[in-house]
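Every protein chain except one is present and positioned as in the full complex.
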Amino acid sequence: MAKGNIQMTIIQIDNYGPWTLCLGPRREHDLQVLQSELYADLQRLFFSKGGLVFCARFDNMLAITNGIDIDTHREIQESICRRYPITISMGIGAGATAREAQEKATRALQSYGSSQSEERYKILAVSEESLKGDENLVQIAHIDVEKATLMLTDRVSAYEALFTLLRVHGVLAEKFLEKKALVFFIGGDNFMVISNGLTRQDYVKILRRVSGRESLRFKAGIGIACNAIEALKLANESLGKVRRAELKESICILSEQEEDR
Amino acid sequence: MAKGNIQMTIIQIDNYGPWTLCLGPRREHDLQVLQSELYADLQRLFFSKGGLVFCARFDNMLAITNGIDIDTHREIQESICRRYPITISMGIGAGATAREAQEKATRALQSYGSSQSEERYKILAVSEESLKGDENLVQIAHIDVEKATLMLTDRVSAYEALFTLLRVHGVLAEKFLEKKALVFFIGGDNFMVISNGLTRQDYVKILRRVSGRESLRFKAGIGIACNAIEALKLANESLGKVRRAELKESICILSEQEEDR
Amino acid sequence: MAKGNIQMTIIQIDNYGPWTLCLGPRREHDLQVLQSELYADLQRLFFSKGGLVFCARFDNMLAITNGIDIDTHREIQESICRRYPITISMGIGAGATAREAQEKATRALQSYGSSQSEERYKILAVSEESLKGDENLVQIAHIDVEKATLMLTDRVSAYEALFTLLRVHGVLAEKFLEKKALVFFIGGDNFMVISNGLTRQDYVKILRRVSGRESLRFKAGIGIACNAIEALKLANESLGKVRRAELKESICILSEQEEDR
Partner (left out) sequence: MAKGNIQMTIIQIDNYGPWTLCLGPRREHDLQVLQSELYADLQRLFFSKGGLVFCARFDNMLAITNGIDIDTHREIQESICRRYPITISMGIGAGATAREAQEKATRALQSYGSSQSEERYKILAVSEESLKGDENLVQIAHIDVEKATLMLTDRVSAYEALFTLLRVHGVLAEKFLEKKALVFFIGGDNFMVISNGLTRQDYVKILRRVSGRESLRFKAGIGIACNAIEALKLANESLGKVRRAELKESICILSEQEEDR
């Protein structure tokens, strides 16, 4: 298996809760718009450097940032702080698994004080030296529900479909977390798993177990590369192969080094 | 208890899945940006007419639309279709509970054909005549986790906090759905429940049960009014009262008609 | 001729110059993005209430705001201040001509102090009582250059085309200002004139003189209604008639009260 580490960044709005309260009771709609645009903005900024952001809790986001150095993080932070009424702090960490990387990233940031402290803002915390070029490795799985349109969207009510996907997210997240991989819902019937270190057998086992519980079947395309964008591109190509039924299995893995293992 | 119905609208991107596939394997980042901006745009458009949108699955969103007629829906639909590479369809329904309203809305839209049909696009489906002014009633609960910063954000890793909230969302959604109310996560540690027909006792029971399971406590502010924006404003004022500890209980209800019942 | 007044609003970023300086020398790109998004946002907010915004100098914008009261201005102001790192102030004025209306609006705001004062921010200045419903009148002309694609876009260099339009804008603005009407460039080869009080003969004379100077011919569609959105819709319909060569003249006027005078 390929060797290398994943680098993750936590992006946190500073002192967000107290700030929202001072906006008065008619604030909610503006906050929803603000949060969505902040996420779209960060996605653009990190993507242009090879990274990928997940909206997570919106006031706390997580990004895969292999190949993005501290200065670039600082530029992104500055650009956001110039254009929004809030500031953001960031923590950067790396590790053999996504779970470990984001734990280090979070701890690095937490060491500067509470997210609701007025004194702590615009922090850029680094848990250790950033990765060298040849140590970068990102594994991403793009998972979707088989026949989701037929089984959910065209069949049950909109909320029932959402509720089913919420439950699926919960079970997927639980099972993958045992393997130190992180699952994010990215819209529709699509999940993305940051899954450094997992083998084909790991995916087979987990998806089989979740299928059993939920009476839904899954397809998974996995990509392995030196940064998030390239890994995701391979994951999408893998999923395309599975969708076009070029494979017996519902799982396909593509790596920058080797083809379809 | 106040009498009246809630009106809900399902907003669906037409033939989204097949369209995304034709964008090639490097599409994901652009889709995330597109989805976020579409949501922010719809939120602005519906808000300006007294409505409120939840991003749900992003390709399928749900909105509270009391007081928003068919022509206004059509204008919003046109505005989106002019500015995005995709079109949207909508279904409108009303009922005594949020669950019923969105079921009718979904069925009205589903009756026009599959969401992945190339022939079905820019539909505006209405399950029945829109509500008269005096029949509108929206009940919204704004729920947050007590001491979420202390217990989650400043203490555990970013993903662990997200995972906890995902689990809480699942349990809240399950319990509220039994009462025909719908729970949405709106960022941070905040949930919004569309809860027409629920009594104070219903909230107390549900929150107590979820607290027991998750070792977390909740605060809830409930607002009742003739449209989403006014109900949400009252819900935020209610939650403000609870936060400022002006009340013995962690639940407060404000209604347009009567004060703090 | 129809009787009534136009209401205009100046929207000014507070203390913008000094603020931009503190952002450091790498600020420019962020400011361009900020300004564009602020304009797009204000356009959405005012449009949803029947108004129309012109980006003007970007840090100072002008809007037609007939039918939009002070409370709604305040809500728009609050929504912007919640989502941007800057605040805005506004001045509202009304008059028989656009020139007079914006002069009153500007003076009302200027009376609160300098735009670069740190003490003056989030002002909402009103030059007088807002208009009653039956006093509202907006006249808008949508003017474009005949065969602009053939003569400019497909023929000369991009900057030469821009330079020609800049010169045309200058001459149009000068001539219309003599009649107390305001010309804005709105992209492509399109100009919008807020032209309360002008007669068909006024347009004929002005466009003939500008044509003479610039060797370009113009088409104009004029709309007259009780607010900006309806007037603009009629202006576009008028221009459509001219474009489809349904008329001998290159000018067409449509009014809410009467057809094609």
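Lettered A, B and C in written order, each chain numbered from 1.
The rule we apply is simple: contacts are C-beta pairs under 8 Å (C-beta built on N, C-alpha and C of every residue); 3 or more make two chains touch, one makes a residue touch a chain.
Because the structure is predicted, anything quoted here is derived from the model rather than measured.
Residue A:Leu45 is the one among A:Ile6, A:Leu45, A:Ala98 or A:Met192 that touches the chain not shown.
Contacts to the hidden chain, counted on chain C, fall at residues 10, 12, 16-17, 21, 25-29, 31-33, 35-37, 39-40, 43-44, 47, 52-53, 55-60, 62, 98-99, 102-103, 105-107, 110, 114-116, 142, 149, 153-159, 161-163, 165-167, 169-170, 173-174, 177, 182, 186-189, 229, 232-234, 236-237, 240, 243. Residue positions on chain B in contact with the hidden chain: 23-24, 26-27, 30-31, 33-34, 37, 75, 78-79, 81-85, in rising order. One chain is missing from the display, and on chain A it is touched by residues 44-45, 48-49.
As a working rule, only the chains that are shown with their structure count from here on.
Chain centres here are Cα averages; for chain B and chain C they lie 37 Å apart.
Mean C-alpha position of chain A lies 44 Å from that of chain C. In this assembly, the C-alpha centroid of chain A lies 23 Å from the C-alpha centroid of chain B.
Along chain C, no residue makes contact with two or more other chains.
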